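All protein chains but one are shown in place.
Now for chain A:
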Amino acid sequence: MSQFLQATVYGLLQGGLFALIAVGFSLVWGVMNVINLAHGSFVLVGAYLAFELNRRIGLDPFAAMVPVAAALFAAGYLVQRGLINLVVKAPIFITLLLTFGLNLLLVNGLILIYSGDYRSVTTGYAADGFALMSGVRVPVGRLLAAVVALLLTLALVAVMRRTRTGLAILATGMDRGAARLMGIRARHVYALTFGLAAAMAGAAGAAVSAVGTFNPADAGRFTLFSFVAAVLGGLGNMYGALIGGMVLGLVEAWGGQLLPGTLVNAVAFAVLVAVLAVRPEGIAGRAFYSSRVEV
């Protein structure tokens, strides 16, 4: 029983990180109808940036979230502006191909620089923990990562709801032509959207670097989990992606108790198929194929 509770705690904490990753992926999909297969590699780029900042100047990985997010925002903005905007109105197959290529480029670039070895960033406190009850331990690093991830996710939702820029992003996602008639610069809005998603992924990556080991091949898993969480939550629905991320964290943790490691991905897919069969509109009640964004 305590083993199950321990897995549940881990799952929820890991789910917070998945939520932070998935929410940006879902946003990009909902606003631009782009399924960004390179999203997971942005998480890894964030993790390695945090790793470098720690190695060179001894920066704490959680403090590194700020510069890492800023760097990924800028990079994401430029990638959208210079690359994806060129094909954003093309059939989805084209954008899949483009982001697939981008993913290969980034993952192999990371392997070139860092090899495929597992890395981690050690801090004085992340491995500390406290007992929630007998046999159930909460590691400080993971708790911190989950709390920061949830706060960032909620901050993104607030930006979408309350700011002029957020409103422009939502409007452009709903009707690009009408938004342009209002004077909204769709290309700029798309680039901002992609930059925001990349920044969230990068921040998540910095947190990932602090709570465990990572190597470039993890990119695929993060993309897959983002995809599943986005569909589970209902496409473009940010609260939905949040819930989807938490569910996946739990599924992964529970599955890990019962199944050998790689089968956990299969379980994630099984959950996806099951949800689509029962509730095609997603857990949070929005069709995954309707390209509307809600917060």
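The criterion applied here is as follows: contacts are C-beta pairs under 8 Å (C-beta built on N, C-alpha and C of every residue); 3 or more make two chains touch, one makes a residue touch a chain; residues count from 1.
Following the convention adopted for this analysis, contacts and distances are computed from a predicted model.
Selecting from "Molybdopterin dehydrogenase", "Sarcosine oxidase gamma subunit", "ATP-binding cassette domain-containing protein" or "Acetolactate synthase small subunit", the unshown chain of this assembly corresponds to "ATP-binding cassette domain-containing protein" (UniProt protein name). Among A:V138, A:V157 or A:M174, only A:M174 touches the chain left out of the display.
Check A:G58, A:G124, A:G183 or A:P260 against the missing chain and you find that the one touching it is A:G183. In the full complex, chain A contacts the hidden chain through residues 167-168, 170-171, 174-175, 177-186, 292-294.
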